[in-house]
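Only one protein chain is missing; all other protein chains are in place.
Let's turn to chain A:
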Amino acid sequence: MSPVEQIPAAGSEPMAAAPARPSRATLVNAALGLGLLAFGLGAWAMGEVFMVTLATKVAILAIAGAGLNLVLGYGGLVSFGHAAYFGLGGYTAGILAHHALNYTPLFEWPFLFEGTTSMPVIWLTAMVIGALAAAAIGALSLRTTGVYFIMITLAFGQMIFYFAISWPAYGGEDGLPIYVRNGFPGLDTLDPLHFFGLVWAVLMAVLGGIAMLARSRFGLALQAARQNRQRLMAVGIRPGGVLLTAFVISGAITALAGALYADLNRFVSPSMLSWHLSGELLVFLILGGTGRLFAPLAGAGLYIALEHLLGGVSDHWQFFFGLLLLAVVLFARGGVIGFLAGGKRHG
């Protein structure tokens, strides 16, 4: 087991030499990324529009999982409240589009703003809101560790969930429809293939960004914070600032996924904010292999595939899915990617 495989994200080659051949992890990652693209294109070529939508859903959930992976897989923070950022991103898209489509101003001061249906603007707004929420929640939650951290992130998530339910202006419990999918310059986003391609490109950009972060000075400190905070202090780096920064970036990424998800369904509802979704994101990572760059894609892909396949056989598909999850936790702690690519992620 070479250390390059052991910590693929941290650029372990000490002499900075480029590896002669791509590692197995790289090949598995490429297969996953290109496999999703091929699946979406193939489904479109065969006229299976529903399958294109399913592939789009996988890509979006993988982006949300990638946000969680940054704090959980690299930073070791078990956030059980990432639905908060996902939902906030979704509501950002929904609310901006709602005002634009109804020609009602969102606010009139300091300037008149009637919302927008432009995806780039919506994405940026969603990421800023996700980042701000994560900064506030992270600043308070990071005072705790372990089970307390899990519980306090869950509590914040539930707070936002109940707020959304009880706020009638944007649909409350019924949710908020987006009548026409928001637009992206140069694309027909209502065309399933265009939207899938756009989402796939965003997923690759996000994963590329996380790979870059993981190899940077910041990423080295973040991964050290997961392993040994006392040691990080002893070399002169305060873990708090590193972890909070990761939490903020993570919140922004997951909020971006939420905005895309709202556009996929053309509908936002409080279920995007529910703890079930926080749990699903955790499940993606456990399935895929926590801390592996492509774990969220592998996990989300497997989850959606099983939901589709098992769901067709039995209404109780989640029982069988639970058995699979149990098997992964007991026998394949590295998840799908650990199984395929070899090497242990966590000692």
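Convention: a contact is a pair of C-beta atoms (placed from the backbone, for glycine too) under 8 Å apart; a residue touches a chain by one contact, two chains touch by 3 or more; residues count from 1.
Here is the rule we use: contacts and distances are computed from a predicted model.
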item	value
Protein name, per the UniProt record, of whichever chain is missing from view ("Amino acid/amide ABC transporter ATP-binding protein 1, HAAT family", "NADH-ubiquinone oxidoreductase chain 4L", "Thiosulfate oxidation carrier complex protein SoxZ" or "Glycerol-3-phosphate dehydrogenase")	"Amino acid/amide ABC transporter ATP-binding protein 1, HAAT family"
Sole contact to the chain not displayed, among A:147, A:169, A:234 or A:330	A:234
From A:106, A:220 or A:325, residue that would touch the chain that is not displayed	A:220
Positions on chain A where the hidden chain makes contact	2-3, 6-7, 10-16, 212-213, 215-221, 223-224, 227-228, 230-238, 241-242, 245, 346-347
